[in-house]
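With one protein chain held back, the other chains of the complex are shown just where they sit.
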Amino acid sequence: MTRAMEHWLRVPHTAFCPGCGHGILMGALVRACDELALDRRQLLFVSGIGCAAWIPSPNIRADTLHTLHGRAVAYATGAKLANPKLTVIVVSGDGDLASIGGNHLIHAARRDVPLTVVCANNEIYGMTGGQTAPTTPLGALSATDPLGNRYRPFDLIALVKGAGARYAARWPVTQPRPLTDALKRAITTPGFAFVEAISPCPTQFGRRNRVDDVTKLYDQMAGTCVTREAARALSPAERARCLVIGEFIDE
Amino acid sequence: MPKDDSAVKGAQGAGPRPEPQVLMGNYAAAEGALAAGCGFYAGYPITPSSEIMEVLAERLPRQGGVFVQMEDEIASFAAVIGASWAGAKAMTATAGPGLSLMLEGIGYASFTETPLVLVDVQRAGPATGQATRVGSGDVLQVRYGAHGDTCPIALSPWSVQEMYDQVIRAFNLAERYRTPVFVLADEGVGHLRETVVLHRDFELVARVRGNDQPPFGHPDPDGVPPMPIFGDGANLMVTGSTHDAWGFRKVDDAEPHDLLVRRINRKILDHAEDICEVDGRFLDDAEVALVAYGFSGRSALAAVKALRRAGVKVGLLRLKTLWPFPARQVAELGKAVRRLVVPEMNLGQVGGVVRQHVRCDVELLGQVNGEVIEPEAIERKVREVLP
Partner (left out) sequence: MSEPTRHAGEPIRVRFGGLGGQGLVTLGAVLAEAGARSGLHVAASQAYGSRARGGATRADVILASEPIDFPHVHQADLLLVLAQEAYELYLPQVAPGGVVLADGFFVKLEERPGVRQHCLAATSAAMEQLGNKVAANFVMLGALLGFGRVVGEEAVGAAMRNLVNKRFLEVNRKAFELGCGLGARLREDTGLREGVGPWQRS
C-alpha cells in the first residue's frame, strides 16, 4: 500500500505483544478497506473483548464499537439493521466469537445479516493469560489444560458454513495477500461473510507450548496449513491435525 | 381507570383527540413506542410481555422501522444498543428471566450512555417462577443488577393509559439523559384491558448530536454530552471499558474512571426533580399513608376509598417514578403522617427503600403468591396499624 497509514490508523502504536499476528491482520484489514475505496464515514468496526477486539478499537480511524465479551455480532446486527448503509465489520477473537459468542455467530450466519465477521484465531485466550479456547488444538498446553487439551477444537469454517454463511475463508497471517483479498471479497459479499485469520500468539500459546522462538512458532503454524486440494489427499486423522486454508464458497 | 375518566368523555388538550378504545396494556405499550418514533425493536419471546413484540413485529416495519427476533435476551439487548448508536430510537421488552440475561447490556448501556427503552412486564419470580402470574420482584434488580455504580431511570405504570404515556416518556427521558430507561410494568397492568386514548398531546425529545464536542464528557453541570451516531463522520470510539471524554480506553488510570462513574450517576441524580413523578391522593389530612406503585397502586386506591368511607384518615402516595427514587417526596410524606404502609408484590423491595428516607414507622405488606394484592388485604393491614 502506497497510501499513508495515517488515513486509516488513529494511534502511532498498538498494544500488541512482540510477535503477535494481529498487527499483520490489522494491516490486511486497512489495505482491504483502502483498496475497496470504502467511505470511512459509512464504515463501522465492531469488536468484543480480548486481544483481537483491540485491532479496530481504537486503532482504526472509523466508527468503532467495542462491546462486551462475546456480543460483538449481536451489537453489529442491531447497527446494520438500523442503518443498512453502514458497512459493518466485526473483528474479534476465537474465544469471543466461538465460545461465549458462538450462539450469536451461528444465528447471524443463519439470518444472513450483511456483516463481515473476521475472527483472529490465535488458538488460545491471550488477554486473560493463556487459558484453553474452543479452538485450542487437541493436546496443546494451556493455563487451564496443563496436561494438554482434552477436547477437539471447533472447525469455525464448517460451523459458519453449516449455519448458512454465504462466504467463508481461512488464511494465516503469513499469507497477507490472499488474506487481504479474502477480506475484500467478504466485505463485498451481499450477506453474511466470515474470514478466519490464523494469527499466532507467541506470548501465551508459544511460551506455554515450549516454542519460545517466534519464527519457529510461525513456521510451525504455517506447517499445519494445507490447501483444500492438498487436504483431499490426507486421511481423516491427518486432516484433523491440519488447518485447511482457502476460500469456501457455495457455487 | 381512576384518573383518566375525562379522556373517556371526550376531547382534552390541543387538537382533535382520538377516540378512546379498549386495549390490553401490552398493546398500549407498543402503541406508545410507535407514537414516540421507535425505529428499532429487538426481542425474544417471553410471557407475559410477548404481545408487545407481536404488535411491533407487524406495525414497526409498516412505519419504516426495523423488527428483529434475536436468539436470546442478551443478543436482543446488544442489538438495541447497536441500533441506538446507529441512530434509531430503540427498545426491547421482556420479563424477569430475560431481564436477568440483559443485565450485562444494561451496565454497558449505562456506561456508554446509550439511550434506549426496556419494558419489563414483571411476573412471579425468582427463576422461571410462574410465567403467567403477577409479581413485582424486579424492582431492585433494575436498580442494582448491573455491576458497578449506575443510576438507571425506571417508571411504573398503573393503568393501560400509563403504559402508553410512560413508554413515550421513557423514550424522551432516554434521549434527554442518554441512559437506559425502564418501564417497570407488571403482568397485572400488561394484561389488563381498559380504555385508553392514544393521544398526541406530547412533545418528543430529539437526540442532541454534534461532532465538535467530546461525546463522553461534559464539563457543564448538566452532565449530558451530545451523542453523534454512526455515519456522522465523528470516528466514534464507543467502548464499555473506562474511557476519556473522546472515547479513548483508559483501563489503568484512576482519574478518568472516577470522573466517568461519578458523572453518569450525577447526571441522573442532579435531575431527580425533573425525572421523579408521584401522584398523591387523600393526603391532606392523612394520618396513615400508603406508598404504592404499579398494579398495587390500584389496590391501594380502592382500599383508601373504602377506608375513607369508614372515616379512616388514610391517603396514598403513588410512585410513578421508582428510580431515581422520589426521596424528597417520600421524606416529606414521612414527616406529615404517623405511619406508612407499603403494599407490593414482593417481600418489601421498595418498602425497604422507603425506610431509608423516613423516620416514621413503615409497615410492609408483601405478597408473593402470584396474585395481585386485593384491596381488602390492604384495608385489614391499615386497620391493624392505625395509631
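By letter and in written order, the chains are A and B; residue numbering begins at 1 in each of them.
We take it that a contact is a pair of C-beta atoms (placed from the backbone, for glycine too) under 8 Å apart; a residue touches a chain by one contact, two chains touch by 3 or more.
Only a predicted model underlies this, so the values are computations on that prediction, with no experimental measurement involved.
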item	value
Displayed partners of the chain not shown (whole complex)	B
Sole residue of B:54, B:72, B:332 or B:374 that reaches the chain not shown, by the stated touch rule	B:374
Candidates B:42, B:80 or B:192 - the one touching the absent chain	B:192
Per the touch definition above, residue among B:302, B:331 or B:385 touching the missing chain	B:302
Listed residues B:57, B:131, B:245 or B:261, member touching the removed chain	B:131
Missing-partner contacts on subunit B, residue numbers	1-5, 8, 20-22, 24, 47, 131-133, 188, 191-195, 298-299, 301-302, 305, 372, 374-375
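What we mean here is this: only the chains that are shown with their structure count from here on.
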item	value
Residue ranges of subunit B in contact with subunit A within the complex	39-40, 42, 66, 68, 70-72, 74-76, 78-88, 90, 104-105, 108, 230-241, 247-249
Residues on subunit A engaged by subunit B in the complex (per definition of touch)	10, 40-42, 44, 46, 57-58, 61-68, 71, 74-83, 85-86, 103-104, 107, 111
